[in-house]
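Working notes, beginning with the structure itself.
With one protein chain removed, the remaining protein chains of the complex are shown where they sit.
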Amino acid sequence: MDSMKLSKDKLNSFVAILAEQKQLYMPQAEGETLKYSPVNAKVQPDLVFSNTAVPAKSVVFPQVETLFRYEVEKTDIKMPAGEEERVLLGVRPCDARAMSIVDNLFSWDVDDPYYLGKREKTIVVGLACQKPGVNCFCSSVGGGPASTEGLDVLLTDLGESFLVKPLTEKGEKLCQAAGEIFEEASSDDLNSAEKLHQEAAALISRSIETGGIPEKLPGLWESGIWKEVSNACLGCGICTFLCPTCHCFDIQDEIEGFEGRRCRMWDSCMFGEYTLHTSGHNPRPTRRERTRNRINHKYNYFVQKFDVIACVGCGRCISSCPVNIDIIEILQQVKEAQ
Amino acid sequence: MSEQFQPNVVAFLCNWCSYAGADLAGTSRIKYPHNLNVIRVMCSGRVNPLFVINAFQQGADGVLISGCHPGDCHYMEGNFYARRRFSLMNELLEYVGVEPGRFNMSWVSASEGAKWKDVVAGVVEKAKEAGPFDQFRRNKINW
Amino acid sequence: MCDNANPYVPYMATIEDTWYETLGDRCVKTFKVTLDDAAARDCWSHKPGQCAMVGLLGVGESMFCISCSPTEGDFLRFSIMRAGKNTQALHEQEIGDKITVRGPYGNNFPMDDWKGKHIITIGGGIGQAPLRPIVEYVKANLDQYAGLTMIYGARTSGDLCFKGEFEDMSKRDDLSCHMTIDLEEEGWNYNVGFVPTMLMDVNPSPENAIAITCGPPIMIRFVLENLKKLNFADEQIYTTLENRMKCGFGKCGRCNVGSLYVCKDGPVFSYATLKDVPEAFA
Partner (left out) sequence: MVDLEKMRTIAKETVSRDDVRYLIGWRQGTYGFRVSPHFMKGPEEAEKLIFSPLCSNNLATYLTLTEKLPVPRGEQPDSRKIAVMVKGCDSRAVVQQLIEKGIERERVFVIGCPCEGVLDLKKVEEKFPGILSPVEVEWSGDKIIFTLPDGVKEVPKGEVLAKKCLSCRYPNPVMSDITLWDEVKSLGDGNYEDVKEMEEKNPQEKWSFWKDKFSSCIRCYSCRNVCPMCYCEDCVLDRLNPQWINRSANISENSAFQLARAFHLAGRCIECGECERVCPVDIPLMALNRKLAKEVREQYEFEPGLDPESKPFQSSYRPNDKEDFIL
């Protein structure tokens, strides 16, 4: 299917069409925090922002998710209702790419029915990034401001209109359903979109050459850099909770009256409690080991298993870190270390 | 609601004074509202602020902490600590929007069966007025 | 688990029998359980060394090794030390109570590859639980193995698990069974001393042998040292690891040692694999 054009004054009707067909998720401000929330057809779309504070992973991998329910002292297990069809609108290419990276993990060996169930029923409509943030480094880890990986449709803001490019079958179907409001895109439109993508890529000011890092990390296991880079770490969960590729979780039981549920929630490898054994022994006793694990997981273990770096360069962990622990800087030190 | 709302009040009573006072009210056949869930603790100073928060989470519409009069504590000073602690707790709860009157503290001695009745009646009345507590009740959110 | 089943949903199981292995604060209780669902029993097949998630609805679940061999019958055994929230709740369960089980998880001891070899198990404390399936498996197929030597120790005689079984085995002359406790005790007729020392005393030959060890980290460290002194090759030494786990099939992310997931790539590792994994003995 060819690319089309959506005039900006028809954005509202596009949103309304999407919201009628499926549950629409869009970046919404909760207080001062931008995150993807369910919206109805009447929402006023606002897609002008650098990126959301909480990544789009929260739609397919919510912070808390019921695995099943039961009644206390009984043995029947009740499954949660099936997943609804969803559309995500306005996803930045880095967040979408993160989803396709995390897909590897959740479909590895054993399929994860909750994640994959949501993922299959979700159509991701992305918006090419035109104003990369100061800490964006997506082009260093295999992405880019107009990367299409993980997206079903890519929008590009041409000023007066959006260029709409369906990328997958799911995306095509979605566009066909909204067919009438689109105009034909001219070759000029395609060219100017291409130009905008290149301009955005040129605006990315931070970079790191990641080649060789996965191979080098195992040799730096006992290196002094881990102590060095983790000294200031507070051991909080900001970098992992806000990371679009971090996927580790905890499973807990909760009881309310006579009803109970088993649910899973985001967990962070930066918490001491994460690996703590019941005996009191902790295989990762300090922030040094935890930081080392975090970097290794993203840039070494994940690469060994799935042949892709589990980092999309969205820069959230850098911008949100309260003590300026900077993953680019850590990688730089890894490269320089002997 | 056709029937009048019956609040659920959780009361933490100190073993030595207030629990005995409530007991006395019972043996003296003093009638008082039955909306109370009594939890006996050894001293009002033993009540952890988390008990109060958790009571509200698990469905209490009102909370009462009752201990010995100042100076009468079986452990000499437990109720003095409790007084400081829960005076602040009271302020904090009101500050985030828990209605005044949901959280209460009282001094009831072992011989004050009649006062016990008044305290309970007052607490239940205030909880009734405030209505069901739903600010941060657990209530199976997003189950 | 059965194919196509939701991997997070456990099977219900009934406790058939239960007894204490050791007493005290951190007592060990053994549960013999059977799965309630006939279909689940049909698709369940475990091998020595595998683990399962055992739990209670409303409390939670934890990973335990299955401490029986499939050769023993159509049931599961778990020997559980009372330590945290979950194990405390499990210890309160009686015969007839329902628990949840999912699994089996992880790899297993390569019992088939070891056929014709001399099997040596070296266990300490509750660390004998994952070794017990090997012992039972070899006992059931004794003609296929060159022999079985067991070294098992604990702090006191009261801390020895499966004591009755060991006493029976030590009376047999086709098995070599060595029990030891750390300090002298009245009425104790077996050895006294630490497990690594005991290993040197038994002095097993590395020829055509496989040594499997499990126990407290400090014991494992010295046992490994001593096995090297006895000229065991890295490939002849096996151990089984345990870490905090939540899912059991490589998703939740916390049990990794280096790039290996204990729940998927383990829990059974040969020393040849583990010696290059920096986090393995942390």
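In order of appearance the chains are A, B and C, and numbering begins at 1 in each one.
Convention: a contact is a pair of C-beta atoms (placed from the backbone, for glycine too) under 8 Å apart; a residue touches a chain by one contact, two chains touch by 3 or more.
As the structure is a computational prediction, the values presented were derived from the model and not from experiment.
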For the full complex, can you list every visible chain touched by the one that's not shown? A, B, C
Given that one chain is not shown, which residue among B:25, B:41, B:60 or B:105 touches it? B:105
Specify the residue from the set A:134, A:177 or A:202 that touches the hidden chain. A:134
Name, in rising order, the residues on chain A that touch the hidden chain in the full complex. 30-33, 35, 53-54, 63-64, 133-135, 205-206, 231-232, 234-238, 241-242, 250, 252, 254, 263, 265-266, 268, 271-273, 285-287, 318, 320, 322-326, 328-329
Contacts of chain B with the absent chain, listed as residue ranges: 49-50, 53-54, 57, 70-71, 77, 80-81, 83-85, 87-100, 104-107, 119, 122-123, 135-139, 141-142
Tell me where the left-out chain touches chain C, residue by residue. 60, 84-85, 88
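Heads up, the rule we're going with is that only the chains that are shown with their structure count from here on.
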What whole-Å value do you get for the distance between chain B and chain C if each is reduced to the mean of its CA atoms? 51
Could you state the distance in Å from the CA-based centre of chain A to that of chain B? 46
Residue ranges of chain C touching chain A (in the complex, touch as defined): 6-10, 12, 36, 57-62, 83-84, 87, 98, 217, 243-244, 246-247, 249-254, 256-259, 264, 278-279, 282
Going by the contact rule at the top, pick out the chain B residues touching chain A in the complex. 138-140, 142-143
In the complex, chain A residues that touch chain B: 64, 66, 69, 256, 259, 261
